[in-house]
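A short write-up of the structure that comes next.
Up next is chain A:
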Amino acid sequence: MIGTYRRKLLVASAVLATGSLALTAIPAQAFSVRNEIGVTSTSIKLGITLPMTGAASPGYNKIPGAMKAYFDYVNASGGVNGRKISLVVKDDAYTPTASVQATNELILKDKVFAVVGALGTANNKAVAALVNPGRRGIPDLFVNTGFSGFAVKKSYPTTFSLFPSYVMEAKILSMYIKDKFPGKKLALLYQADDFGRDALAGFKTGGLTFDTYIPYAPLSQATPTVPPTWISKLQAAGSEVVVLFGVSSATAAALGAAYAKSYRPQWILGSVGGDATAIKLAGVPAPLFTGVQTASFLPAPADATDEYVKLFQTINTKYNPGVTFDNNILAGMNTAFVTVQAIAAAGKNLTRKALIAAIETKGSTFASAGLTPMAPTATSHAGYNGYWFGTYDGTATLKPNDGVYTVYTTDSGAGAVVKSTYKRPAMPANGLPTN
Partner candidate 1 sequence: MFTFIDTVIIGLTSGAVYSLMAISLVLVWRSTRVINFAQAGQALLSTYIGYSFIGLFDSYWIALFFAIVLGAGVSALIEILFMRTLFKRNTGPIAGVAPIIATLGLLGLIHGLIGIFMGGKEAIIRPPVSNVGYTISGHTLALSPLKLVIVSAVLFLMISLSFIFTKTNIGLALRASAYSPEIARLAGVKVDAIRTLGWALAGAAGAAAGMLQTPNGTGALSPDSLEFSLLLVLGFIAAVIGGLESLVGAVIGGLLLGLVLAFVIMYVSATLPFMTAFLLLLGVLLVRPQGIMGRKVGRRA
Partner candidate 2 sequence: MTLIVSDLCVDHGAIRAVDHVSMKIEQGQLAAVIGANGAGKTTLLRALSGLTPTTSGTASWQGHNLLHAKPEKLVRFGVSHVSEGKSVIPELSVEENLNLGALWRRNASEAKETRQRIFETFPRLEERSTQLADTLSGGERQMLAIGRALMAKPQLLLLDEPSLGLAPLVIAQIFQSIRDLTTRMGLTVVLVEQNAMSALEIADVGIVLNLGRVAATNSAQSLIADPQVRAAYLGY
């Protein structure tokens, strides 16, 4: 009796399996997809994957809202060539597994035209390896990571970087520190993974050695034991300048622990961990920021004299109500801006191929809020290539040193660090890119 029953169960399982696979009775598709997927005469569908939940999400989870706000602004003015842009957001909680699944859904289920602003080095690598937007010819625009490899067209044919690489950042920091803090005792506190190691390589190229190196495991800053030990070590070593290459929650933990031990070195934060909103959200009171320095490639979010910042602030108030304007909003809107610029440059007959070609040929002349030029070419998909340095005041507002943006540029190789002479092109009328 039970045996019959078991057989029925097995059959039921098989039916269930078959059924679940055949939920959509669409016949098998040919692998080559037609280029106009995700585009109609009136619409363009884009997708993004990033951490909306989990330990890495604070700050970053404001990016899609900012991008949508800018797209809404463009749509309200008629869209790009009559097409309105929509953005599908997928949470990956910063795990590559989820990124792959989410990207698959974006491409196969939501059928997006392109992926824009996907976040995370490991995440983008996994997506590139498996979903392989490159082979499918799907544009993977302006990834949200500083891994230098994504700029290499041979490895990632449809992926475009936007941010300067971590190597560039470390090289520029090396120059800056040697110049401004000669003879001081230096320490480097860094996340012991590829992110931190990329930076180590950059500091080596930049010729800067630290007196003290403190690596730590990613996310371990949340254990009560870890952050105080950093500070004890730094104090014991008598470090006067501490460079921190980690995420914002690590910056928060370090600043908090230093405060508790009355330790006040010159802090210099890497651009990733220098996001004041995220750090404040992590519990560090604004006055602790006084004198902390960081590097950035976009204008300071509080700089209302900047035409882009001013426009983005207005858009944020109107289309993203209730959300404080900060680094992440600025970065998100800028990514959306560059995307619109690229779509406009691809022309009326919008195809994936045309879009990629447009960025490769016209990318270096794109308008954007960035204070350094973008550097895409037919062989390299690099984005911005430089940084300026700023200091936080007692209200956690970042201001450029000496009141002016002094931008330094370099490359991810052995190239020198030079003071940039780049003049940012004027913002297109009403912040609506055309050509």
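The candidates were selected such that all candidates are chains of the complex that A comes from, given by their letters.
Everything that follows uses one rule, which is that a contact is a pair of C-beta atoms (placed from the backbone, for glycine too) under 8 Å apart; a residue touches a chain by one contact, two chains touch by 3 or more; residues count from 1.
Just so it is clear, the model here is predicted, and its values are computed rather than measured.
One candidate from 1 or 2 touches chain A in this complex, that being 1. Within the complex, the chain A residues that touch candidate 1 are 53-55, 57-58, 61, 192, 214-217, 219-220, 222-230, 232-233, 235-236, 249, 252-253, 256, 259-263, 281-284.
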